[in-house]
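One protein chain is absent from this view; the other protein chains keep their places.
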Amino acid sequence: MIRFILGRLVKAVFILLAILVFNFLLIHAAPGDPAAVMAGEAGAADEKFLTDLRARFGLDQPLYVQLWIYIKGAVQLDLGYSFRQQMPVAELIGDRLPATLLLTGVAFVLSLVLGVIAGVAASARQGSWGDTIISTLALLFYATPLFWVALMATLVFSVWLGWLPGFGYSTIGAGYTGMAHVLDVAKHLVLPASTLGLFFMAIYMRMTRASMLEVSRLDFVKTARAKGLTRGVIQRRHILRNALLPVITLAGLQAGQIFGGAILTETVFAWPGIGRLMFEAINQRDYNVILGVFYISAAMVLLFNLITDVVYVIVDPRIRLTT
Amino acid sequence: MLKPINLAAALLALSLASPLAAQDGEPQSGGTLNVVIQPEPPSLMLGLVQNGPTQMVGGDIYESLLRYDFDLKPEGQLAESWEISEDGKTYTFKLRQGVTFHDGTPFTSADVEFSMDKFLRESHSRMRTYMEHVESIETPDEHTVVFNLKQPFGPFIGIFEPGTAPMIPKHIYEGTDFATNEANNTPIGTGPFKFDKWEKGSFIHLVKNEDYYMEGKPYVNEVYYHVIPDAASRAVAYETGKVDVLPGGSVENFDVSRIQAMENTCITDKGWEYFGPLSWMWVNMNNKPLDDVNVRRAIMHAVDRNFAKDALWNGLGKVATGPFTSSTRFWDGDTPDISYDPEKAKALLADSSYNGEKIRILGLPYGETWQRWAEAVKQNLSEIGMDTEIVPSDVAGWNQKISDRDFDLAFTYLYQYGDPALGVSRSYMGSNAAPGSPWNNVANYQNPETDKMFEEAALMANPDDRKAAYKTIQDQIVSDVPNIWLLELGFPTIYRCNIKNPVNTAFGVNDGFRDVWIDTK
Amino acid sequence: MTLLSIRDLDIALPVGADRLYAAKHINFDLAAGEILCIVGESGSGKSMSANAIMGLLPQGVKPVNGSITFDGKEILGLSEREMLPLRGGRISMIFQEPLSALNPLMRVGAQIAEVFEAHGALNGAERRERALKLLDEVGIPDPDAAIRAYPFQLSGGQRQRVMIAMALALEPDILIADEPTTALDVTTQAQILKLIEDLRKSRGMAVIFITHDFGVVADIADRVIVMQKGEIVESGSADDVLLKPQHPYTRALIDAIPRLTRGGDVEEVKHTPILTVEGLQKTFSTGSGTLFGKRRVVKAVQDVSFELYAGETIGIVGESGSGKSTVGRCIVRLLDPDGGRVLMDGADIAHMSGAELRDQRRKLQMIFQDPFSSLNPRARVSRILTEGLIAFGTPKADAQTKARELLELVGLDASAMMRFPHEFSGGQRQRIGIARALALDPSIIIADEAVSALDVSIQAQVLDLLAELKERLHLSMLFITHDLRVAARICDRIIVMQKGRIVEAGPVGKVLHDPDTDYTRSLLDAIPGQDYERALAEAE
Partner (left out) sequence: MKDFWKRFRYNRGAVIGLFILAFVIATAILAPVLFPQSPWKMVQRPFLPPFTQDGLMLGTDALGRDVMAGLAHGAYVSLLVGLVSTIVALAIGVPVGALAGYFAGRTDDALMRFTEFFQTIPSFALAIVLLAIFQPSLTFVIIAISIVSWPPVARLVRGEVLSLRTREFVEAATLSGLGNTQIILRHILPNALPPIIVLASLMVAQAILLESSLSFLGLGDPNIMSWGYMIGAARTVIRTAWWLSFLPGMAILLTVLALNLIGEGLNDALNPRLTRKSE
């Protein structure tokens, strides 16, 4: 197992490097540069201002030199300096990462747990009213644009009803500590996490339901019935465990990708996370920040792929790991 | 002739000029001010970065020698009094006594010299051009600064505001690399509020400067600047009471009227007099058929600016009369007619060299209002028979395209900084038309006559002479239509009515919340 | 004493199926300690009838008429909850494919213990104890290890033993065995059959045994029911039905059984080899470096050499994993051999590639096992038959003509040309497969388990067809099969393979009646129904 994980980690480093180079070239292909954007924000600037900025950022160097400098740094986990935010990228990401991990983590766990439960409930009584309602809801969530849900949710729960804060990470200036702070953050988390989670919940629900129905047609389920096991035990012990295998694969794929979805959610809910950081950095051509976020999120994807494989092995004894 | 100005008199003048201040009772101390900031500033070090949000927060931390009322008349800030020699070449400032920086170090004439001569000359592109007029700076004593100019430069008295000439602590920056100095993260100035904390992506927290040199000020204990990236969320933030001040541009114009209707909500479009933001479309005269004045005139008459003002800007602002905004010195409203007249536009177009070419409109990527505006203009032009296409871009792409002159019509808006020599001539001088910059004469307007007049007018010592010269300039430029002037933008500041004095100078919220107090009654 | 009694049972199929009833007018009784065999071809409704007893019919299929009485009580129409104590407790069931019938994610011990748990019997430790005993009883060599194993870690026979252990856990009155040996090798089958027989004796348990194989029936049945298209056509004691069949269908089935014994053996062998295989090697390796750093290597074919003479049929027989199919695939180069030579007309096919291989290979064609997956479901028969010809440059019209001739040759109507494979029955599909193999005028046909998936009656027809074509077209044939009866019927010589090696080779008569090796003998001994075959022969 250790050998497997080490092997995969070595491989991951190479993939990460490839991604770095690819992203580097991609981002530098975009028109404009951070100096121009910053000068633009200042409303006025002269040639010297731009040249000074570019020299300061190292943007006056040939592209391959910039790439080489970046790679050299990245290998030593130095993600460079944010031009616009004027601080080290690693620090910037470090500041924002916890918020994103909290948001996506809660959304992910919630959607996975609720999605699986709903999927099991729906599949237990295929074709019943309950199944129809759950399936229809899931389909609706699945078909609704995420940002639209976000807007509507803010409108209803924050503006009209005033139950929940519509944006932000915590009540600014309230100075909560301890439990009060936790509760405060939790309150702020409700809307963004459920918005983000809704879509994924729909996916897991549909997947679980389909998978449950498929597994329930397999022979060993008939064996279980022939043993005289009750429906509940069969569902839980025999069908669910087998049906979860594809769900695990999917969840693993999506756990890494969930950053992508967080861009919209974080923007609408002013959540100070990494998705928003990335979106702003793209608009500002803050190269190092974009690369840094991509770097981290690619690392996340690879990490989750690894975790998925390990979980898979634990759940399914038939699988042997290969690097 | 020396013109000493009494501070008390100036304050009195201010309170008379500001009806808001006049009707309110005794200022109260205490309370927290919650303000929206958009976008998140890259840095708070006003000497290095001068974009809008930095100025807004920096204006609380840093101060300059003067400030300016709604009519752009100077008042003392760090300078107690000042005088301008009769030949217009010597400016003498007497500094206020007993002023200290936030770290306790006294503020002296050495700081002024350092800021103006070293720091800003190095890092502030606009200041760099202004300082070219300065021959030398003298500091006869700790509280006196003398600027000797090479020749008279009328606008010079207008540059002493925090966004242009912030006073920077010499003891912290001297001998260091300004751009990478650690202190940039914890800015120190002389202003009414001190920097406390910046949670990136969430908020910036400033606290009252207890040692502020003005008795009893500031009134407010602390200021939170809230970073909320989405315009709709910012509106919600105001509605749910999370923030109390929405500076201009922080909510979409479509939302203004709705928010305005809320209880205890006041709105003002004052506080932009110094900047005088004027919007227009660059016309790329390097491209055919836009080099034809008839085509440009046709476009000018085809664009329905009143519709834009009412539908897009919520009725705020003014329809522009030409290259000057009405708050800029030497503005003249009596310029040739450029009003909306589609019939005339069609006639002009028919007489022109336009042959059905596709005209590319580059919108300004600053939010929905600007996008809608580009769409409306596109529709206006298609109604007089022009074929148009909107070119999509983000901020970086926009800068690039403007710099490369890769457009036909391009939306923009620029500040005028109170004086045509500071904010207008740069966009029309033939010598300032080289590609590579988005802020020079992008349209490539070449008129030696106006060039000459611009140069002369800037150096005239007598305001009346200047006025006459600028009148001719305005008439000439308007008849040439090098740009399609749109609106003098009205950026509304929205705030709770019990917050007093949020806007009381020509810089509005950018001038610090020195005089703000919260009425709890 | 009658334990179970079924009267007038009708089982309806869902609307839209190809017929209305899965089974109709089912009547039979089962006495304690008796083995009742239900025999029939696929689609005869034999499984459905048995499943109905357990209340385990597939969705949409339901009994609409009749009664099932067990131990004096009506059990048809009991609720799911009322059925629970019966299932696994008094009636248990084992299935055809033990791998898919066991939960892949649960340890064997847990799956057995679960039976006790379901019926609230014993506590945790006792359940484990009993599970061990049961595993021992059904003949699992190392019960302590097996109890911790996952199903995939056991062999096919062991899995079926586990299934039986599970079924026996609560000492049921009836064991329903649904084709329990069909997926097993012949030697394993013999062991399982013996196990069931023994258990019946030691426990006095009644068994309903569902099978399509008359040999199996002959070996274990007390009484026999023959079903055809959902109805019982004949029933009676084993001797009556097997030796004195009344119904023509039963007679046809019995006649179709390939006989092991063959008169007039050993023809003159013609010593002109058309295909020479020398020292063929093939190794499979799975994974490059596994979890535990092990690389699993399977030597599928080791040093296999033989000669195939013109006009001769060689049967390659062996159990699963013996490498017999791999040999066939290596010869036609669907697999690339690791070593050795395959000589045809002096040219070594094993080391050819590209156009050369393609040209040489048209003389070597293959008939596949699965009539469903060997025909492209999205291609019309005309395309399936003409494609190869066109690829080798035959004009389309000529190819069409040839295809019609081929269809006629294999006994199909030329109208089949425009139809899709799914419009044909299994036997017809296999005929199309044969026609395809013949399209390129090959001199050698390799038939890989070509009749294994077919019902006995169809099997006989296809075997006849192959024999006839071989004569008419002067073909040589390699006939790969696990079924010695089939091999006996069609082959001139037999090669017996075990674990990748040839253990014995020789003329059919010699190999079948006087084998040189113990392994071959054990294979022969395991073939079910040999006594019955002798009895039949005597009766004739």
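Note that the chains take the letters A, B and C in the order they are written out, and that residue 1 is the start of every chain.
FYI, contacts are C-beta pairs under 8 Å (C-beta built on N, C-alpha and C of every residue); 3 or more make two chains touch, one makes a residue touch a chain.
None of these values were measured; they are calculated from a predicted model.
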| item | value |
| --- | --- |
| Omitted chain's touching partners, listed by label | A, B, C |
| Selected residue (touches chain absent from view) among C:T313, C:T326, C:Q365 or C:Q428 | C:Q365 |
| Full-complex contact with the absent chain, from A:Q61, A:Q126, A:T144 or A:T230 | A:T144 |
| Residue in contact with the excluded chain [from A:F22, A:W68 or A:W163] | A:F22 |
| Candidate in contact with the missing chain, chosen from C:F152, C:F284 or C:F392 | C:F392 |
| Absent-chain contact - pick from A:V106, A:A270 or A:I290 | A:I290 |
| Sites on subunit A contacted by the missing partner chain, in the whole complex | 15, 18-19, 22-23, 26-27, 29-31, 139-140, 142-148, 151, 155, 159, 214, 217, 253, 256-257, 259-261, 263-264, 267, 275, 278-279, 282-283, 285, 290, 293-294, 297-298, 301-302 |
| Absent chain, residues of subunit B that touch it | 231-232, 235, 252, 254-255, 257-258, 307, 311-312, 363, 365, 367-368, 371-372, 374-376, 378-379, 382, 389-394, 396-397 |
| Where the missing chain touches subunit C, by residue | 14, 16-17, 58, 60, 332, 334, 358, 361-362, 364-366, 368-370, 373-379, 387-388, 391-392, 433, 436-437, 439-440 |
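Everything below uses one rule, namely that only the chains that are shown with their structure count from here on.
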| item | value |
| --- | --- |
| CA centroid of subunit A to CA centroid of subunit C, Å | 50 |
| Approximate Å spacing (C-alpha centroids) for the pair subunit A, subunit B | 40 |
| Subunit B contact footprint on subunit A (complex, rising order) | 30-34, 36-50, 52, 56, 84-87, 92, 95-96, 99, 151, 154, 158-159, 162, 165-170, 172-173, 267-270, 272-273, 276-277, 280, 283-285 |
| Of subunit C, residues touching subunit A in the complex | 54, 56, 80, 83-89, 92-93, 95, 97, 100-106, 114-115, 118-119, 150, 152, 163, 166-167, 287-291, 293 |
| Partner subunit A, residues of subunit B touching it in the complex | 32, 34, 39-40, 42-43, 49-52, 123, 125-126, 128-129, 179, 184-185, 199-203, 205, 222, 224, 226-230, 232-233, 236-237, 239-240, 242, 393-401, 403, 414-415, 426, 436-439 |
